[in-house]
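All protein chains but one are shown in place.
Our next item is chain A:
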Amino acid sequence: MATFQLELVSPEKLLLSRQVEMAVIPAAEGEMGVLAGHAPMIVTLRGGVIRVTENGQVTDRLFVAGGFAEVTPERCTVLADEATPVTELSRADAEARIRDAEADYAAASDDTPERRDAAMAKLLAARAMLDAAEAA
């Protein structure tokens, strides 16, 4: 099957750069499967898991806390705010993060709508992290 170059970068390092068959990325408006030859797109991401498929099998699953992705027919670049392989996630971390995010959200309740949205996105990302940690 045709392959394309998948790159996953976080501000702190380049996590992944190789040829893959398919990647499913958690775009802000729904999960998006990327295959070789995809139409060029720029999307934002929400918190969720990127699944990488090679030779018909899921070979890598990485949690991202949000970010952006640029898709072109021969390449897919994911700029993640933060990325961790799912196997390294821990439930306790995720739960602590949910508590933080809930506190932030409560504190932001009378802030500007943008702030509230940002706090909400953080909370959703934290919940997605817990789900990912439990599934692993």
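One rule holds for everything that comes next: a contact is a pair of C-beta atoms (placed from the backbone, for glycine too) under 8 Å apart; a residue touches a chain by one contact, two chains touch by 3 or more; residues count from 1.
As a working rule, contacts and distances are computed from a predicted model.
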Identity of the absent chain, which is to be given by its UniProt protein name, from "ATP synthase gamma chain", "Sarcosine oxidase subunit alpha", "Citrate lyase acyl carrier protein" or "Ferritin-like domain-containing protein": "ATP synthase gamma chain"
Options A:Leu6, A:Met22 or A:Val43, residue touching the unrepresented chain: A:Val43
Candidates A:Leu6, A:Ala27, A:Val49 or A:Leu62 - the one touching the absent chain: A:Ala27
Residue in contact with the excluded chain [from A:Ala23, A:Leu79, A:Ala94 or A:Ala108]: A:Leu79
Selected residue (touches chain absent from view) among A:Val9, A:Ala36, A:Ile98 or A:Leu130: A:Val9
Hidden partner interface residues of chain A, rising order: 7, 9-14, 27-29, 39-44, 68, 70, 77, 79, 81-82, 114
